[in-house]
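I'd like to ask you about the structure that follows.
Yeah, one chain of the complex is gone here, protein chain that is, but the others are all in their spots.
Right after this comes subunit A.
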Amino acid sequence: MLRFLTRRLVTILVTMLAVSLLVFIATELIPGDVARVVLGREASQASVDALRHQLRLDEPLAPRYLHWLGGFVTGDWGRSYTLGVDVRPLVVERLLNSATLALLSFVLLVPVALTLGLAAGLREGRLTDRILSVTGLSLAAVPEFVTGVVLLVIFSVRLHWLPSSAQAPPGAGPLTRIQHLLLPALCLVLLCTGYVARHVRASTVAVLASPFIRAMRVRGLSETRLVRGHVLRNSLVPATGALAVQLQFLLAGLVTVELLFGYQGIGDLLLSSATSKDVPALQASAIVLGAVGMGIYVIADLVYALLDPRVRVGRARA
């Protein structure tokens, strides 16, 4: 397990370096001058040159990268080109906003997916199972902006139940904030439920077919106690892996959902800094989002190992 974790962490570190280097090289290849993009078309050549010097854009790539890397590691993430503020507090603030949305989605996702998966698995092959499977599968294939639009039209435009913006007015209480976040969270939940439920269903079916369940049935254990005491626990373990994969989707979905619902999260920051060539903000948000995404896998592996003592190093190569 320890060796496996070390390898995972090394992969993550190498990936992070690769990503940061990639962004750096890509900014070099941007058609047009970053300084020109930041200052606009009308700016004088002198001010563009001054900004280029200030941003160290006139230096070669390698020392500039090393300088940035040194700064990043020691906590100096630079200043945003377009917003004119320090990147680190900005990224932290946006990350917290996104974390709220992601947490709400996760809290909704887990019970819904487990219940649906268990329900389908207990009725394997019957109509309920088929309907749940096809619906989950279809929802998992649909991009977030599509489900988002459908939800908005139903709950916001037609029924006027929920607000269409995820951003609650400043100073709003936690309940109002949750109300604003409900639609975007639902959007993410719908995307992820199908896949997780599918895994829970598959493992429920497998557990139900195993000899120890038959033995308990023969002994006359009631169906409720059987499910609650034995099936549930055994079919939850494989769901951990599925959840980790889906959290990844959830993270990527943040970019879309935050744009659709106008939410000031890290995904929104990533997109806006990428389109405005705001390199420091882009670097930081891409790396932070990537780090969270990759961290999820490490945590999932640890949880998996905790839940299932049979997990061995070999599993990593599956």
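Here is the rule we use: a residue touches a chain if its C-beta (ideal position, glycine included) is under 8 Å from a C-beta of that chain, and two chains touch if they have at least 3 such contacts; residues count from 1.
Definition applied: contacts and distances are computed from a predicted model.
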{"item": "Omitted chain (choose from \"Dipeptide transporter membrane component of ABC superfamily\", \"Cell division protein FtsX\", \"Spermidine/putrescine import ATP-binding protein PotA\" or \"Cbb3-type cytochrome c oxidase subunit II\") - UniProt protein name", "value": "\"Dipeptide transporter membrane component of ABC superfamily\""}
{"item": "Which of A:L21, A:L96 or A:V134 contacts the chain that the document leaves out", "value": "A:V134"}
{"item": "Residue, one of A:T82, A:Q167, A:N234 or A:Q248, that touches the chain absent here", "value": "A:Q248"}
{"item": "Residues of subunit A in contact with the chain not shown", "value": "11-12, 14-15, 18-19, 22-23, 26-27, 29-31, 134, 137-138, 140-147, 149-150, 152-153, 156-158, 164, 248, 251-253, 255-256, 259-260, 270-271, 274-275, 277, 282, 286, 289-290, 293-294, 297"}
